[in-house]
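Shown here: the complex without one of its protein chains, the others still in place.
And now, chain A:
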Amino acid sequence: MKRCKTFFDIEKEEQWLNEQLQKGYRCTNISGLGIYTFEKTDKKYVMRLDYQDYLPKKKFNEYKGIYEDFSWNHIKGSWLGGIQYWQKEDDGQNQIFSDRQSRSNYYKRLMGYSSGLAIVFLLFSYMLYKDSGLYLAEGLWSMEGSLFWKAFLFETPFALLRLLPAIMAVFYGISYYKAYRKYSMLKE
C-alpha cells in the first residue's frame, strides 16, 4: 500500500504513521516526496520520530547503533540532518525518550529546526515580493471593468503559487510555537 501525504507537524506525522501501523501494517519505505509505503503484517509495530541536526558520519553511526541495539529499525533519515524515522515491533518498550530532560531536549531541537526553516522561507518570500508584489502581470491594477476581473482571476492561481513560501513560513512558525509550548511545559 502506498499513501501520499504532506506534514508540517512532526507529531501529527508520527500519530498518523502509528494509526496506519495499528491497522496491521508496517512501514517499509518513506520517499522524499512524501510517499509512504506499507505492507501487511501479522505483527504489531510502532514508529517514533526523532529530530537530529547535522551529525558527522561517525556520530550518526553511533546514534543509529544505539537505537538499533534497542531493536529500532531506521526507516528514513540522513546524517545531514532532519527527521529520523524509527520503527520496531511492539514489545512494551516503545518510547525513545524515558525522561523529562531528553524529551525537552527533543523539543528544543525541533524549535531550532522549525525556526530555521521559517526564517529561510521568510527571507525567500521577502526576495520574491519586494520588487513586484504578489501579482506579476503588467498594468493589472490599471485595467477596468470585466477586463480587470478576467485578468485578475487568471492571475490569481499564479499569485497563490508565489504566496507558497509565505504560507510555508507561517506553517513552520506555528510548529515552532507548538514545540516551544511543549518545551516550556517540560521545563516547569
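In this section, a residue touches a chain if its C-beta (ideal position, glycine included) is under 8 Å from a C-beta of that chain, and two chains touch if they have at least 3 such contacts; residues count from 1.
FYI, contacts and distances are computed from a predicted model.
The chain not displayed here is annotated in its UniProt record as "PadR family transcriptional regulator", chosen from "Potassium-transporting ATPase ATP-binding subunit", "Phosphoribosylformylglycinamidine synthase subunit PurQ", "[NiFe] hydrogenase small subunit HydA" or "PadR family transcriptional regulator". Within the set A:42, A:69 or A:188, the residue that contacts the chain not displayed is A:69. Screening A:97, A:141 or A:177 for touch with the missing chain picks out A:97. In the complete complex, the hidden chain is touched by one of A:61, A:78, A:156 or A:184, namely A:61.
Think of the hidden chain as still there; on chain A it touches residues 48, 50, 61-63, 65-67, 69-70, 72, 86, 93, 95-102, 105-106.
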